[in-house]
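All protein chains but one are shown in place.
Which chain is which? They are A and B, in the order written, and residues in each are numbered from 1.
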Amino acid sequence: MTKKSLLFLGPFILLNSAVILAALFKTIQVSLGYYPVIGLRHYTLAYFKTVLGDAAFQRTIGYSLYLALVATILALVLGLGMAFILLKASAKHPLLANFFKIPIALPHIIVALMMLQVLSQSGLISRLLYQVGVLQQIDQFPLLIHDKGGIGIICVFLYKEIPYVAVSTLAILKQLQLGYVQVAANLGASPRQIFGRVILPMVQPILATLFIILFCFTFTSFEVPFILGSPAQETIAVTAYNLLTQADLTVRPTAFALNFIMSLICLAVTLLVLGISARLPGGGRRHREKN
Amino acid sequence: MKRTSTLLLACFLVALPLVVLLLWTVATQWLYPALIPQQFGGKVLGQMLQEPNFWPAVLNSFVIALATTVVTLLIAMPACKVLASQHFISQQLLTFMIYLPFILPAIAIVTSTQILFIQWHLTGTFTGIILSHTYFTLPYAMQIILESYRKMGQGYALTAKSLGAKPWQILKTITWPLMAPGIATAAGLTFIVSLSQYLPTFFIGGGKIMTLPLILLPYANNGRFNLASAYSLVFLLVTMIGVLLLKQLIGGRHHGARN
Partner (left out) sequence: MGLEIKDVSLHYGRKQILKHINLEVAAGEILTLFGPSGVGKTTILKLIAGMQPLQTGQLDFQGDFSQKRTILVLQDFWLFPHMTVFENIAFGLKARHVKAAQISQAVDAMLTTLELQGLATHFPDQLSGGQQQRVALARAIILKPTLLLLDEPFASLDSSLRQKMHQLLLKLRQQYHFGVILVTHDRDEAFELSDRLAVLIDGEIQQVGTPQAIYERPQTRQVAAFIGGMNFLTGVVAGQQFQVAAQEITVANPNQLTGPVQLVIPYEAAATLGDTGLTAVVEWLQWQPGGVLAQLRLGQQTLVLTNIQGALQPGDVVHLQFGRDLQVVAN
C-alpha cells in the first residue's frame, strides 16, 4: 500500500481503532477489578462471576435477548414482505412509497414518544376502543407500555426497522426481479423453487447482514427501553446505564463486566450469523469482488 | 388491488403516530377518552420557547450535527477513495471494519471511552462530543460514499489525471460534482444520526452541553406529552433545515453519470 493510501486511510483507522481499542482495554481492565480511582488494584474474576451468577443479571440478559430476537425477526420478515410490495407498487405510487420510508429518518426517542401516545392506557387506541364501546373503563385496556412483554419496545423497533429492511432488500430484489426470475420460470421452475433456489440465495446475504445490524442495535439499545420498559424488568443497556450513572463508583467494575459480556454476545452472534450465511446457498457469493 | 391496499395500510400505520404527535404539540387540553384535543392553542410552543435551555439546545444540536457531518465527510471521503480501489484487504474484512460500530454496543463503547476522553480533557467539550458522534456516524457515511465511489468508477479521475489535472482540481471539477448526490445523502444521514445521539452526548458531554435529545428523553420518560411533542417537532424542523442546507451546499449536477 502506498504512503498516500495510508495517509488517506489514517484518520478513519485512527479514530476507529482509538475508540475501539481504548474501549476494549478499559473495559477489560476495569471489569477485571483494576480501578485505581477507587483504590482497586487487584485483578479478579469476581465481577464477571457476579454478573453471570446473579439471577437478576441473568434475567436482564435473557429479557434483552428475547426483545432483540423478536423485534429483529419480525422486522426482517415484515420488511422483506414490504419490499416485495414496494417492488411492484412503488412505480405506481411513488408518493406512498416515499412516505413509507419516513420512519428510517426519525430518532428512536421520538418514535418511543409516539408509541406512548398511541399504545399507552390513555393512548389513542385505548380512546378509540372506548369510543366504539369495546372498553368501559380505561384500565380495561391491556398494558402495552411498561409491560413485561415489551410490546411497546418491539413496536418502536418495528416502526423504524420494517421500512429500513424493505429499502435495503428492495435494491437487491430490483436486480433479480426481471432477469433471474424470468429465466428460472422459463426453465420450468415452480414459484416455490424460484423462491428457494433463486430469490433466497440472492437475498440471504443481505438478510444476514441486516440481522446482525438490527440484533446488535436492539439488544443493546438504551433510549427505547428506558422510556417504554417495565420497571420490573430492565434491559441490559438500561441496567448498565443505571449502574454507570450512580455516584457510587464501586459498582463500575460490575457495569463494565456487563458491558464486556454484551459486547461479546454481539460479536458472537455476528460471527455465528456470518458463518451460517456463508454455508447457506448463495453464501459463497457474498462479497464477491468486482473488478 | 391487494398490493396498493397493503401499502396504503402501511402508510396509514406510519402516519397515525405522527399525526398524534403533531396534535399533542397544539393541544392545550386533551383528556381521556377524547379522540381529538378539547382545546387547541400555541401555549405549549410558547412554554417551550420560554425554557432557558431551548435555544442553547437547538443551537448546540445544530452546530454539533453540522460539525460532525463535516468531520465525517473529511474522514470518509479519502478513506473510501482508497478502499474503493484497493486490492490489499479482503472485501469481507473491509466490510467488518466499517460496520464494527454497528455491532459493538454503543453504551459499552461510550462509557469505556469516557475514561480516555477524560484523560485527554475532551469531556464536556464540543470537540469530544463531535469526535464521539463521528465514530457512530462513520459507518453510515462510508457505506454510501464507498458505494458512490464504486459506482462512479476510477475512469473519470484517471482520465482527468492523465489530462493533467492536479488532485484538488480532480476533486473540485470531477469527483465532487459526480458524487454530489451520494455525498449529499451521506451528509444528510450523518446529520440525522448525529442529531439523534443521546448516549455519547450525555456521557462525553457530561451534562454540560445541552442538546435536544438530552431534553427530550426525560420529558418523554415522564409522560409530559405536550412539551416532549413540541420538542420533537423542533427536532424534526432542525433535521429538515440541516438536510436541505447540506443538500444546497453540496450541490449537484444536471447531467447523469454512466448508469
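The definition used in the following text is that contacts are C-beta pairs under 8 Å (C-beta built on N, C-alpha and C of every residue); 3 or more make two chains touch, one makes a residue touch a chain.
Just so you know, these numbers come straight off a predicted model, no measurement behind them.
Colleague: Of the chains that are displayed, which are in contact with the missing one across the whole complex?
Modeller: B
Colleague: If the hidden chain were put back, which of B:V70, B:I174 or B:L245 would touch it?
Modeller: Of all options in B:V70, B:I174 or B:L245, contact with the hidden chain holds for B:I174.
Colleague: Of the residues B:L16, B:A165 or B:L245, which one touches the chain left out of the display?
Modeller: Checking each option in B:L16, B:A165 or B:L245, the one touching the absent chain turns out to be B:A165.
Colleague: What chain B residues would touch the chain not displayed?
Modeller: On the chain B side, contact with the omitted chain comes from 87-88, 153, 155-156, 158-166, 169, 173-174, 177-178, 253-258.
Assume only the chains that are shown with their structure count from here on.
Colleague: Find the geometric centre of each of chain A and chain B from their Cα atoms only, then give the gap between the two centres in Å, rounded to an integer.
Modeller: 18
Colleague: Would you mind writing out the residues of chain A in touch with chain B in their complex?
Modeller: The touching residues are 1, 5, 7-9, 11-13, 15-16, 18-20, 22-24, 26-27, 30, 82, 85-86, 88-89, 92-93, 96-97, 99-100, 102-103, 105-118, 122, 124, 126-128, 130-131, 138, 159, 162-163, 209, 212-213, 216-217, 219-220, 222-223, 226-227, 237, 240-241, 244, 255-256, 259-260, 262-263, 266-267, 270, 286-290.
Colleague: Applying the document's contact rule, which stretches of chain B touch chain A when the two form their complex?
Modeller: 3-4, 6-8, 10-11, 13-18, 20-21, 24, 32-35, 74-76, 78-79, 81-83, 86, 88, 90-92, 95, 97, 99-109, 111-113, 115-116, 131-132, 134-135, 138, 142, 150, 192, 195-196, 198-199, 203, 213, 216-217, 220-221, 223, 225, 228-229, 232, 235-236, 239
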